[in-house]
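Please read the structure below before turning to the comments.
Missing here is one protein chain; the remaining ones are kept as they sit in the complex.
We just call them A and B in the order they show up, numbering each chain from 1.
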Amino acid sequence: MFRTTRKRMLPVVALTASIAMLAAACSDSTDPKDNPKPGGSAAPTSDGPAEKVDRPLVVFAGSQSPITPNFNPYAPTVLHGALGPIYETLFHYNKTKAVDPEPMLGESFEFNEDGTELTIKLRAGVKWNDGKDFTADDVVFSFTNVAKAAYIESAEAVDATTVKLKFNAPSFTNEWAVLGASFMVPKHVFGEFTSLDKLVAFANDKAPVGTGPFVLEAATSASYTLKANPNYWQEGKPALQEVQYLAIDGNSSAQAMMQAGEIDYMSLFVPNPESITGTGDVAMVNTPMDPTVLYTCANADLGCKGAQTDVAVRNALSLALDRATINEKAFVGLAGTISPTFALLGRDDKWIADGMPKEIAQQANVAEAEKVLTDAGYAKGSDGIFAKDGQKVSMTLKVISDWSDYVSATELIASQAKAAGIEVKVETTDWDGFSNARLSGDYELIIGGMVGTSLADPFQLYRDWFTGDYTQKVGTNLEPGEWNMTRYSNKIVDEAIQTAAGTRDEAVKKEAYGKVQAEIVRDLPYIPLIINATQSFFNTVDYSNWPTEDNMFAFPSSWGSVSSGIVLGNVQGPKK
Amino acid sequence: MKFYVRRITFYLVTLWAAISLNFFIPKLMPGNPADIFRENLLRQGGEITPAMEQTIQLLFGSPDDSLWEQYTRYWSNLLQWDLGVSTTKYPTPVTELLAEALPWTLVLVGTATVIAFVLGVGLGAWAGWKRGTWVDSLIPGSALLQSIPYFWLALVLVAVFSVNLGWFPIIGGYSAREFRAGPEMSWAFVSNAAFHAILPAATIVISSVGGWLIGMRNMMVATLSEDYVTTAEAKGLKPSRVFLTYATRNASLPSLAGFTITLGFVVAGSIVMEQVFSYPGIGKLMITAVTQKDFALMQGVFLVITLTVLAANFVMDIFYGLIDPRARQNV
Partner (left out) sequence: MSDIDLTPSAGADVGSPATEAARPTLSGPPQRGGVKAFLPRLTGKLAVGLFLTIGISLFAIIAPYVTQDPRNYDSDRFLPPSGAHLLGTNNLGADVLAQLAEGAAGSLMVGLVTGGIAIFLSLVFGIIAGYIGGWTDEVLSLITSIMLVIPGLPLIIVIAAYLESRSLIVIAIILGLTSWAGPAIVLRTQARSLRNRDYVAAARVAGERPHRIILVEILPNLLPLLAAQFLGAFIAAILAEAGLSFLGLGPSGSLTWGVMLNQAMAHNAFQVGAWWWFVPPGLLIALFGCGLSLINFSIDEIINPKLRNAPAAVKSVRKARKAGAEVASSATPKEA
C-alpha cells in the first residue's frame, strides 16, 4: 500500500542539481532542523531515526506550499495541526449530529437565568505538554487576554477547577464560540504579549505548549510533523506516534497522491471518488454541511435593482430549477438535499416547524413557474422571455471563475431558466468582483455559499444571513460578521430572532423559528440549491477507528479544527 | 568609454523605473486582502475561530500614510534589503521566503535551460550542416514542440508517467515524507531532489529545445554560405574544422546572446510549470502573492525577477560590446 519513491534518475541531472540543492540546504537556516524538541522534561527522548519503526500518518488539510510554521491559535495563518491536535477547547461540539457537547478540558457548564453568567467546571489533572499544570488561571487568561471578545465582561477563577465568565448581555447564542471554539492557551507562554499586534506576530513555531494529543516535532516549508504527547490527559490516546501534514498545491495532485497511497487522510472535493475508493483500501464519508444558494439582491427598499426584487420572479426561478440535474452534473451527485428552511436535514429536523416543507423540490416545474409569473402580471415576449411593463425578466448571475463546480452549475441554471422564460446571463468574475458585489449589494444574482452552523441549531444562520440588523443599504459595505448579502429585511423575522436569542426554552425557540421559516420560505431572498459535499478520505488498510456513517464521533474533515484533533486522537495504527 | 557610460546610465534609469513600477502596480490593484484572505481560508477548508476573526483585520489593516511616504519608505527599506512581511505567510519576512525559493528555481530552470540550449544548438548546428538533406525534416517537428503549451505538456507528462505508470513523483521538490526535517546535506537528499526534478525539467527542455534548434540551424545555413567559409573549404580544410571553427563558432553568437537573455528569465519563466508540480520556487510564490493580494510578497518577487533580467541583459550588453565593436557604435 505504501509506495516508497523509486530511486531512478539521470546521473547528469543529479549531478547538476546537486550543486545548488546543497545551496538550498545551506540557505535553509530558517528551517527548524534545529528545533528544540517540544515537550521539555515531559517528553520522552525518542529521537534518532533508528528508533522510528512506524511511518507517520500523512494528512493533507489544505496547506499550500510553502508552509510557514505558525502554531499560534490567535494568528490568522495558524496551521491546521495547531488547532485540535495541539491546542484544545473546553468542549467538543459535534456538528454532524444533534448531541450534547462532549467534555474536553471542561467537564460541565451552566448559564444563569438570563444568560449573562456562565460557570464552567474544569477537568482536574490536565497538564500542558511542557509539564506544567493546566489551571483555572490559564482558562481565565485565555478569555481575558489582549484578544478578548467584546461580549465578555470578565472572567474569574472561583476555585481551582471552576471558572465564571460574565457577559455584558444575554449570551446564550455565544455558547459555541466560548466553549467550542476558544482555544485554551498557557498563561506562562502567552502572558508576555501585552498588545494584540505583538500577540499576532508570535509564530510559536519552536515548541508550542498545548494540552492536545500531539506535540510539534518538526516543520519545514514542505510539511510539518506532530508526534504523540505521552502525557495526554485521555488515557491510551493517541495511538498514532506521528502525524505528518503535507503542503500540496492543486486538488488534482492531492487526489493522485491519495490514489497512490501517499496520503492517508484528506478532505477534498473529488468529482470521481471511485477512482480513489475503488481498490477498497480507502474509505470515503461525505458529510454535506454548508448550503450553496443563489444570493438575490431582494430588497428594493434598501436600493436593490433588477427583476429579482419581485418575489414572483424569485419564486419562478426557484421553480424552474432542476436541482437533481444540477447536483448530478455540476456536483457529480455528491451534494446533499437542501431544505428551504435552511435547517440541516437529518441534524436539525426538530427545528423545522410543522407545515413547512422539509426538502426543496428536486425537479423543475416549468408550468408552475410560468403560472407564477403570469399571475404576477408578466407575459411572454416574442423572444420567449417574460416581461412586464417593457421590463424583461432578465438577470445577471455572477460566479467566481475559479470555482469550477459553481461555474458548471450556473451554466445549467441559465439553460434551465431559459426553458421557463427567464433570462439568466452568467458573468464570471474573480474574487474581488464577487466580494465587492456581495458586500456592497451591487448585483442581481450571485451563486455562493452560506456558512452552515457549528451546532445543531440554525440560529446563527438565521440571524447572520436573514435579519435586518445584519445588513446595510446597497452601496454600503457589510461590516465583518454581517452576512446578509440580500439586504432582506423583515420585521417578523427580526422579532422572532430576538425572541430566540433570549431563551434556552426549546418550545419558545421552535415557535420563533417557525415564524422565521414561514417568511423566508415564501420570500426566498436566498434561492436554495444544494448542500455542499464535504468528502473525507481515509486509509482503512493501515489505520482503523476512523469516523464512519454509523459512528460519526466527530466532523470527519481533515481541516476541521477541534474535530481533527479528536479524529487523529482516536485513530489506531499503523498496522504492522 | 562613452558606450559604457551610456549603457550604465540606461540601466540605472531602467532599474529605477522598474522598481517604481513594482511599487505602484500592487498599490493600484483593487480588492480587500483581508476579505480575500478570510474567504480563501474558508474555501480551502479552514475554520475561522473567533480569535482569528479579530486578528485578521489587524494584520491586513492598510497604512494611513500618503502614497509618497510609502514610496520613500519603500526605497529606504529596499536599500536595507528589507522587503516587508508576507501576509499570507505571516509572520515570515519576504526576504526569507525568497531566499528559500530562489535556489530551487535557479537550479531546476537553470539546468533545464542549459540542457535545452546545448541540445538545441547542437542539433541546430548539425541540421544546418546537413542542410538540404532529410535532416531538414526536423524543422516541422521542432516548430511543433515550440508551440506546445507548457502546462498542457506538464499535465500530460504527470498523467502518464506519474499517475498511470507511477515512475515519477507527482509533486514537490523532494520527498517531504522521507525528509521530514527539510532539505539536508546528504547524497540521499540530493538524489531525491534530482529525481523529483526530472519531469519538470523535461517539460522545460521539450518545449524550448525547438526554438533553439530552428534559430541555430538558420544561422548555420546563413554562415555556411559566407565567403570566408567557402574560402576555408576551398583551402581544403578538414570538414570538422570548417564545421566547428568557421561555421558553428560564428553562427552560435546570436544564440549565445539569446541564451544570456533567457537565463535572465529563468526566474520568471517557470510560473506555470511550478504551479503544476507544486515546485517550491519563485513562480509558486508569485501565484500565491498575486491571487491572495499579498502585496509585500508580490513586490519582492517582482524585484527579484526584474533584477535578474536586468543583470542578464547587462552582462550581454557588455559581452557584445567587447566582442563586437560595431555594437559599441550602434547604440
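As a convention for this text, a contact is a pair of C-beta atoms (placed from the backbone, for glycine too) under 8 Å apart; a residue touches a chain by one contact, two chains touch by 3 or more.
Keep in mind it's a predicted model, so treat the numbers as computed, not measured.
**Q** Hey, which of A:Pro101, A:Gly433, A:Gly452 or A:Pro525 is the one touching the hidden chain?
**A** The missing chain is touched by A:Gly433.
**Q** Of A:Asp402, A:Asp469, A:Asp505 or A:Glu549, which residue touches the hidden chain?
**A** Once the missing chain is taken into account, the touching residue is A:Asp402.
**Q** Please identify, in ascending order, the residues of subunit B that touch the omitted chain?
**A** For subunit B, the residues touching the absent chain are 10, 13-14, 17-18, 21, 25-26, 28-30, 120-121, 124, 129, 131-133, 136, 139-140, 143-144, 146-153, 155-156, 158-159, 163, 211-216, 218-219, 221-222, 224-225, 230, 233-234, 239-240, 242, 254-255, 257-259, 261-262, 264-265, 268-269, 271-272, 275, 286-287, 290-291, 298, 301-302, 305-306, 309-310, 313, 316-317, 320-321, 324, 326-327, 329-330.
**Q** Which residue numbers on subunit A touch the omitted chain?
**A** Touch with the absent chain occurs at residues 252, 255-256, 270-272, 275, 325, 329-330, 332, 401-402, 404, 407-408, 411-412, 415, 426-430, 432-433, 436.
In this section, only the chains that are shown with their structure count from here on.
**Q** How many angstrom lie between the CA centroids of subunit A and subunit B, rounded to a whole number?
**A** 37
**Q** In their shared complex, at which residues does subunit A touch subunit B?
**A** 3-10, 13-28, 30-33, 55-56, 58, 61-62, 64-66, 68, 70, 73-78, 80, 83, 147, 149, 177, 181-183, 196-197, 199-203, 217-218, 220-223, 225, 244, 246-250, 253, 256-257, 259-260, 262, 267-268, 403, 431-432, 435-436, 439, 449, 451, 480-481, 534, 557-561
**Q** What residues on subunit B touch subunit A, complex-wise?
**A** Touching subunit A from subunit B are residues 30-32, 35-37, 39, 41-47, 49-59, 86, 88-92, 96-97, 99-104, 106-108, 110-111, 114, 158, 162-163, 166-167, 169-178, 180-185, 189-195, 197-198, 201, 275-276, 278, 280, 284-285, 288, 291.
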